[in-house]
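Every protein chain except one is present and positioned as in the full complex.
Order as written gives the chain letters A and B; numbering starts at 1 within each chain.
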Amino acid sequence: MNFTLKVWRQRSPNAKGQIETYEAQDIPADASFLEMLDIVNERIVEGGGEPIHFDHDCREGICGMCSLTINGIPHGKDSGITTCQLHMRKFSDGDTIFIEPFRARAFPILRDLVVDRSAFDRIIAAGGFISVRTGSAVEANSLPVPKDDADASFDAAACIGCGACVAACKNASAMLFVGAKAAHLNLLPQGKPEKDRRALAMVRQMDAEGFGNCTNQYECEAVCPKSISATVIAKLNRDYTVASVKEAVC
Amino acid sequence: MSTNGSLNSAIPAGPLAGKWSKHKNDSKLINPANKRKYSIIVVGSGLAGGSAAATLSELGYRVKCFCYQDSPRRAHSIAAQGGINAAKNYQNDGDSVWRLFYDTLKGGDFRSREANVYRLAEVSANIIDQCVAQGVPFAREYGGLLDNRSFGGAQVSRTFYARGQTGQQLLIGCYQALAKEIARGGVTMFPRTEMLDLVLVDGHAKGIIVRDLVTGEISRHAADCVILATGGYGNVFFLSTNAKGCNVMAAYRAAKRGAYFANPCYTQIHPTCIPVSGDYQSKLTLMSESLRNDGRIWAPKSPEVAAKLRKREMKAADVPEDQRDYYLERKYPSFGNLAPRDISSRSAKEACDDGRGVAATGLGVYLDFRDAIQRLGKDAISARYGNLFQMYEKISGDDPYSMPMMIYPAVHYTMGGLWVDYNLMSNIPGLHVLGEANFSDHGANRLGASALMQGLADGYFVIPATLPNYLAGEKPGAIGTEDPAFDEAEQAVRARVDRLMAVNGKRTVDSFHRELGLLVWDKCGMARNAAGLREAIEKIPAIREEFWENVRIPGDSRNLNMELEKAGRVADFLEFAEMMCHDALDREESCGGHFREEYQFTEADEAVKSGYTNPGEAKRRDDEYAYVAAWEAGAPGSKPKLHKETLEFENVKPSVRSYK
Partner (left out) sequence: MLMDNRKMNALGKACCQFWHSSIGKKIVVAVTGLMLVGFLIGHVAGNLLMFQGRDAMNGYAQFLHHFAHGWGIWFARIGLLAAFVLHIVATVALVRRNRAARASRYECDATVQASRGSRIMIWSGLTILAFLVFHILHFTVRIDPGLASLQDADYAAAHGGEARHDTFAMVMRGFQNPLVSLFYIVGVTLLCSHLSHGVASIFQTLGLRGKHSERAIQRLGWVVAIAIWAGFLSVPVTIVTRLKKDSGAAATTAVSPRAPATARR
């Protein structure tokens, strides 16, 4: 298959970037999107150029490292997958494909398609955990968790922290990411003691990082490779409001 | 304490079940007020490194943690699907610490240390408690209690799981614990930072040299000890189920500084991966082993039928029953499709070597759900494996409900690693090694659902207890980065980077990596023989030489440069692969993940005559090879030096595996 690639190239964080065009020829239909880029890169390097930099690691859709916006849609138009799970057979021969980084002020571009998502780590560090010292845990089965709660918590915990939600959001909001983590922990009995503190701390850190806010358009949910529902955002709104009220009056 | 040649395994004396308790009681302690004076470097942030960094910080040590990924949450532990074993006996099916110990030891084909494995089984229950308290959403029953399943052919249900994402959930629990400590200031995190060398001061590990992968800046970090938790070396094969970034650099750099590398030839080949579809392929995808619970594995009986299937002139579903060879069911009737990983993998290879392979490349067999769908209905199968079927379809483009999946074995895990004693300290004082990066617990073959267990056991429970045994003898903060040893190490690192950049040849890094991978897979993969290994030992230096003369790394080293990163890793694989082949050549027996074609049971063997096992099965040679092969790296191209640690079995008698 042959494609025309329009790729965002940017040498360094402060350099000016622009779209450059590459012809990707004789690409096997069974290749994944990243393998297609590997092939293109190999040819660029052989031709004396510098390869297109992009983040990737596990290449099986779980590490959350790959991060391309393909034709305007993070991880491409196929739903429920990451870029590394997208295969070229999903495109038509001769397609022009725009490849851009995940764009958000809170995700500065490091080089080409590589962005810095450490804002997510700082949000987790602000409150996305249950404080339990190693060794101080009680017997695992001493705390039954209703299966429905456990399942709902799991649905939220499936987040891989890739940042597609931010990239897809019209406002570059991180609410799906933060909502998913808050829901994962707040739904479990283990997470209850720190529920309020967690909601307040994570939202404040999220705001401090310069993310936008949610306008309930659910683009995040549509591109989430783990199909996390935007109802976790509703829950975060509720948890945050309750926590704020408690903080104000208690 | 037993001493073994130059290797002191520091295994405590006394009865097996009491060793760990006794050792903890005998271990040194550090006063809480003094702990903060000690600094610790942890390289790697997966289950082992992340849990160690978080726990040591909780104890009060000052920790610096490094990872090459953009966040500690992305370490490759995340990709483990199946589950984590623990001897909780929640199912009341007769499980116990002893049974988990025995299964792990036997699964490792009696090539691991009794004491280490027993300790692993012992702390396994604490891991589950810890993870549940952290909010890891393990599968539960309607009563709200934890669910278990049987995994990897175990006779008891002791595996805890979180859908097909157990590794992810455990890692996120561990990452969150780490994040908590980062926020508290106990851990300083260095993401996108790669360790390029280990610094020894007077023979003790006291620091590392790292490269900031974004700015290219090379810097030094000193500490009172160094912990490596940098995972396995499966990517030496180029194609594996590992993440693309997984590498041997940190471990091999330590080996170059004198740490012994133990059992590098033990690599686990996972039987159920999606076959290779072409040269462009960058990695292999694992399909959960749980598929073997309902899928039947077969290859066509005749190469002619296989040829038609390969050319897609015929559909798998149209192959008549009498033309199908359900080879695992045929050869191992009592285990059938659930035969152990190594046996299952090797049988697939045998079928393909017979010309009966089915994928376009001829390297694939079928995993067929036809009968299970007929028996249980499509909905039941979809409920059990829906997400896996979907994943398969996304990757291969075929619908596994209507045509059988194709699978082929792929490199998955490496049991070998840096040699460590019972304290998880290598032969270099102060250098501790955890998780897949060490060799300690899995022997020659790892039991399913025990990698996660080992990583977390090492990080949460073992190293916090054993580290003071080293630290208490050290004056905290005695070594700083101004020590001349850091100058030497940093210069060496800079020289190596400059040398790589200066080659400016014609071939890409990947092309070398692929060439090396193919060679190692061919000669030191699922089955090895002396001639092939010798050939590999001859060819690897040639590839390495060409690499250093003809590799092309564009750009500069003072910037984000992924070709340079890859080149550094491949350069080490090019040396390490040779050590691996030497180990495989030295080990003249077949055990676990290491199958030497010269050593298999024949009709002449007593065990075959008595009907205990079949001809063609792996033949272990306990009399001569019940040892850990710990290799001391030499100069590139020279044969590494072998040190042996004899394995003593005081509590169990090594038995010949029989899966008849």
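Structure notes:
Going forward, a contact is a pair of C-beta atoms (placed from the backbone, for glycine too) under 8 Å apart; a residue touches a chain by one contact, two chains touch by 3 or more.
No experiment lies behind these values; they were computed from the predicted model shown.
Just so you know, the chain we are not showing touches A across the whole complex. Per the touch definition above, the residue from A:137, A:168 or A:188 contacting the chain not shown is A:168. In the complete assembly, the contact with the undisplayed chain comes from A:241, out of A:2, A:25, A:142 or A:241. Taking the complete complex into account, A:104 is the one of A:84, A:104 or A:145 that touches the chain left out. Considering the complete assembly, chain A touches the hidden chain via residues 6, 8, 17, 19, 69, 71-73, 77, 98, 100, 103-106, 168, 170-173, 203-204, 206-207, 210-219, 221-223, 229-231, 233-241, 244, 247-249.
In this section, only the chains that are shown with their structure count from here on.
Centre-to-centre, using mean CA coordinates, chain A is 27 Å away from chain B. Contact residues of chain B toward chain A in the complex are 51, 54-55, 58, 69-74, 76, 78-79, 88, 90, 126, 128-135, 137-146, 162-163, 165, 167-169, 172, 175-177, 179-180, 182-183, 189, 191, 214, 241, 243-245, 277-278, 280-283, 285-286, 390-391, 394-397, 460-461, 464, 506, 508, 510-511, 552, 554-555, 559-560, 562-563. Those residues of chain A that touch chain B in the shared complex are 11-12, 28, 30-32, 34-35, 38-39, 42, 45-46, 48-51, 53, 55-65, 78, 80-81, 85, 87, 89, 110-111, 114, 116-118, 120-121, 124-126, 128-141, 143-147, 150-151, 153-154, 157-158, 160-161, 184-185, 188, 190-191.
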